[in-house]
Structures are given as C-alpha cells and as structure tokens.
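Of the protein chains in this complex, one is absent; all others appear in place.
Each chain gets a letter, A and B, in the order it is written, and its residues are counted from 1.
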Amino acid sequence: MANEAIHYPLGHAADNPKWTSAEIITDDLLSRREKASKTFWIATSVFGVLLALGVIGMIMRLVDGVSDTAQWGYTAAVLSFMLTTASAAPMVAIAPRVAKGHWRRIVSRPAEIWSVAGLISLLLFIPMLWALPSLEDGRRSMWFYHPGEVYPYSPHLWTTLAIVALVVVGFMLLWVSALPDLAAVRDRSPLGSAVRRRYTWLSRGWIGTSAQWDWQKHRIGILGAFYFLMLITVHFLFSIDFLMTLVPGWIDALYPATHAANALQAGVATVILTMFFLRRFCGYKEIGHDQFWGLGKLMFALSLMWFWFWFSSFNVFWYGKKPNEEAVLELFIKGPYLPIFYLTFITVFIVPMFTMIWNFFRRSVWGPAIISVSVLIGTFFDRVRIYVGAYSVSDQAGNHEGIETIPPTVYPDLADVFIVVGAIGGAIFVYMLATRVFPIINVWEQKELLLYKLHKKYHRTVVLVLGKPE
Amino acid sequence: MLARRSVLGLFKGVDEAADALDAVRAGGFEQHEYEILTGTPYPEGAFGEEEPKHSLYRYPLIGAACGFIIGLILTAGTQLAFPLVTGGKPILSIPPMSIIMYEGTMLGAIIFTVIGIIIESRLPRLFMGAYDTRITEGYIGLTVTTDAERVGKAEEILTGAGAEDIKRGWEQTDFD
Partner (left out) sequence: MQEYTYATDKELNQSLLKDVLGMPKWWLGAVSFLALVWLMGLGAYGWELNQGIGVLGVNRPVYWGFLITNFVFWIGISHAGIMVSAILRLTQAEWRRPVTRAAEVLTLFSLLAALSNIMFHVGRPWRLYWVAPYDFERGVWPNIRSPFVWDPSAVGTYLIGSSLFVFIALIPDLAALRDRSTGLPRKFYAMASLGFRGTQSQWKLQAVAGILLSALVLPVFVSVHSIVSWDFAVSIGVEGWHSTIFAPYFIIGAIHSGVSAVAMVMALMVWLWKWDKYITPDHFDAIGRLLIIVATTWFFFFALEWIFALYTLEGPELSLREWQVFRLPMGPLFLTFMITAYFIPVPAWLFKAVRRSPKWMFWTTILVNIGMWLERFLIIVPGLQRRQPFEFEWGSYAPSIVEILLVASTFAFVGMGILIFAKIFPLIPLFDMKEGTRLRDTIRVGRRVVPASIRE
C-alpha cells in the first residue's frame, strides 16, 4: 500500500523546506545563535534595568517592615502570577510529549527555558515567608496547627520545599532535555576555546550512545512527571497557605485546583506569546501554523475550563447564601474589585471564547497571539484581585466566622509598581540570558522528527506519514 | 427536460478508478455529473477528485443562536409570568438562567449540525441511482449521471477504462 517516499519539503511539523538532513538542521539552528545581535543585548539590558527597579521596590517594601500583611498583597499577586505563567510554561513541553504529538517539538525548548524564571519566584518568595502572618493569631491552617503547640511552621516549611523542588526539577528537566544540543554546541566550537570548555562541562560527556539516549528518555519522563506534580503541589500549597487562610470564612475546596487550572491556561498563553516573538522578531519562521493551531486549540479549551472552575465555585457560594460565603463574593467579585473582575472575565474568558471558535482566527499566527496577550493581562488582574483583596482582610484572619468589614480597593504604591515591573522584567531578563546558554530551538528533536516523518505519494495525492516508534 | 440516467463502473483498485476518472473528465463530463463511491473514507485527493465543498459551519451557529434565544425566552419569560420568589433569589437570577440557556444553546447547535450534515450530504436520497453492493466490500465505484443520450458514451468510457462491472440505473438488486 505504501508508495515510494519522495523528497518533499517538510510540511507540518516545521515549515522549513531546507531541513532535509540532520547536518543541515544542526548547522542552521546553531549558527543562528552563535552571536547575539545588538538588539538582543539592548532588550536584555532593558529587562535588567527593570529587574533592578524590582530590587529597589523590594528594599522599599522591606524598609516598611513585614508586620503589615496588607502591604504585601501586590507582591503576593505578582509571585502568584510568576508561578502561574513562567512556572507553568514548561507543561507545554511535558504534556504533549506524553501524548506523543509531533507538532510540539519545535516549541518544547522555548517552553522549558521558562523554568529558569523560577529563580525570580524564589527571590520573591523569601520575604513572603516573613510577611505571612503567624499561625499564633488563630488563622486557619490546612496543617491543623493548634496555637501553643510547637509544630514545624508548616506553611513555611512545606511551601518552601515545594517551590525549591519545583525550581530545581525545572532546571534539571531543562538541562537533561538540552544535553544533546549542548554537546552539539561543544562539538562545533573551536578546540581550546572558552566556549568549548564551557559546553564540555555542561554536556557532561554526552556522545550519543544508545545507553545515553535511553537514560535521557527515561529521565525526561520522570522529571516531567515530577515537574507536573510539583507544579500542582506549589499551586495547591501557595493558594491555601498564602491566600485562602488569610480570608476568614473562605472555604473553597475547589480553589487550589482552580489556581492550578488557571496556571495551565496562562502557561500556554506564555508559550504562544514566546513563539510569536521568536517567529516575528527572531526569524524563527519554522514555528508555524501547526504550532499556533495546536496551542490555540488548547488555550481555547482551557479558557472554557477557566469559566467552568470559576462558575462551580461561584454557583455554590451564590446559591447557598451563607453569610460567610456572601462576604467572600462581596470581597472578590461584587465589591471593591468589581471592575477588575469584569476585566478578568472579559479578557480570560469572553474574548478567547468568542474569537477562537472561528476557524480563520484559530488557524492564524496572529489570532492565538492576540488571545494570549488578552489571557495574560486577565490572569495578572485576576491575581491582583484575589491576592490584594485577600491580603487586605488578613488582619481579620483569626475570626473563623467570616469577614466582618470589607476594606476599600487597595491601590498599588510606588514600591508595588516597582516590584511588579521588576518581577516580570526580571523573569524575561533571566529567560533571555538562558537562551545564550541553551539553544532556543530543540535541535535533536527536529533531527529525530526527520526519521519519523515523510511525505509520500498516495495514489493521486501526497500524504504525510508520521511514525510511532513506541 | 431530458431524462437523467446513471451508470456505474466498478473498479478493484484506487489507481484504476483514478485513471477512469481522468478518462471521464476527458470525455467532456463535468464535475456535477460524476462521483466516486467508496465503502470507506480515503485520504482526500487520492482519486484526483476535486475537493468537496460544504457549508456545514453555518448550521451550528444558527442552531446555537436559536437555542440561546429559546432558552432566554423560556427562562426569563416563565419566571416573569409566574414570579414566585424561592430561596431569596431574584426572579431573574442569572446563574440558573445561564445554565438552562447554555444547555439550550448547545442543544440547538447539535440538532442543527445534524440537520446540516444530512442536508449537505444530500440525504435522504430516495432513489440511489446506479449502485453496487460490492462497494461496501472494498470496490470503488465511479458513477456518471447524465442525460439519457450521453449515458452510452459514459458506459463506453468506463468499459474502456477497465471496469470490472458496469451497472445501470436501477440494476442494483442482486446480492451475493
């Protein structure tokens, strides 16, 4: 039934007709990154300056002290935003790999590199440990702490461990996945040069034996699963210990899962935007319609899921009319943060929903890119709404009955603006530096695809044949 | 108006059927006059046929709009007509209304989609024309439906292209 294979430009998985052999792919991709342009360094410097602003903002905040938890709302919001976007982005590399989709190959490295932004999350997290109110004041805790008992200050211990584990596993995943490419960079570098020495150290003796490939495949699988586990755990712990326990009367079993589900959506949006930048400004035209279409569909489904999770919580609270739940709805939705809620609802759900149902929008490059900007803006404001609102009532946390007074909207001061701008800028800064170490496109996976993909003549038409080695 | 007749050529392989299709086209028959019949879907273009066009996507949109409106009228209208306050909730409560309106929207979309599929597939078709039951056993049929005076020419072309069997119009009643 199979007719002879023909030389045909690689169509679906990578839109580059020149990629017809492993040598060509290696040469093309690695030569593009050998020297960074001036524009690149200017942009990196700008983000570096933003990071410095963030540090200044943090110092300003620390000078005010850690006792007033309400002041740390915006810091918590941006930390949550980092965990929701940058830390969730590697899932785009992990999940489709499990599902064995070939289109994800070209975007898995840009997604994995976002794990380095976990450093910014760690930096932001450190002062939060002190800003978090003590359990002695009687606020709820999922660790069943009783005042007077000396138990490991669990929110601090376990959440720290979880975030550190997430960042470490993220780094390991990136490094293990990049080993063959680091070896390729090593092999291309002149003997005795500093680059060669650096990459020899980084590639740890990778020469591409069967045993090494097997080892790598298994490690990627295990690290991917661990990363997912740690991501869910971090979202779970952070949304409870650093958010829900601060709001009296807010008992929402679904919210940790909602927090994690929002992260999946925002992570996909982050990767789509990254893809757009790489294609538009860095010349990586190989990131093509298939990638935008695949991720666009995923983001559409996740936007619907956002609504489902939100409505599940909302409906149960709204219907029961319990005073503590009505107060929570008043705080987060109907009260001081109503305009932000509308903005979030529109940008995270309405806009993706009513644009992505159209084929022409979904199958374009610009369509998913616009929607991902909308989703990221909406996610940021959603985090602001929830965290700033929650931290503003944290002084009432000891009252288990419910919120008694709802404070007015808390607006950011200069320190907050610096911290927010610094965190986001810092994440991008770290990302851009990381792309100087790790090749931005996964070279070995493109070469692997050559083995399993070809176009064949099928009677009067040409079809794509995709191999399934497993 | 001249009577329309159909003739079917039965082929064993894809290439033979594709060659026959070329011959039919070369014989001056137009796209709306010939059809490939198969018992299973083949990759599009395998016979060198033109891409089938459809406008199915209109139907779910229209259906969803109808369902949404009916859902809105049902929920809002009935509650306003019979305003019984329950559980302290407003008469026009958006969360419950949105649930039923959502279901109505989806039901409308699904029903209209199914109607669209049937219509766009040109079903139901009361008179099948030339057909052979071996098509569902892997054979490929190429039918030409044309004026009575041209059907002979179509039959010649199909025979010349190596058809295993030729069937006319109503001759599809034999079974193995």
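In this section, contacts are C-beta pairs under 8 Å (C-beta built on N, C-alpha and C of every residue); 3 or more make two chains touch, one makes a residue touch a chain.
Computed from a prediction, not measured in an experiment: that's the story for all the values here.
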item: Partners of the unshown chain among those that are drawn; value: A, B
item: Positions on chain B where the hidden chain makes contact; value: 35-44, 47, 49, 52, 54, 56-57, 60, 74-75, 78-79, 81-82, 84, 86-87, 89, 93, 96-97, 99-100, 102-104, 106-107, 109-111, 113-114, 117-118, 120-128, 131, 133, 135-138, 141, 175
item: Contact set of chain A toward the excluded chain (per top definition); value: 1-2, 12, 99, 140, 142, 144, 232, 236, 251-257, 304, 308-309, 312-313, 315-317, 319-322, 400, 451-452, 454, 456, 458, 463-469
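Just so it is clear, only the chains that are shown with their structure count from here on.
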item: Averaged-CA centre spacing for the pair chain B and chain A, given as whole angstrom; value: 44
item: Residues of chain A touching chain B in the complex; value: 311, 314-315, 318-319, 321, 359, 458-461, 463
item: Residue numbers on chain B that touch chain A, as the complex places them; value: 14-15, 18, 43-48, 57, 87-89, 95
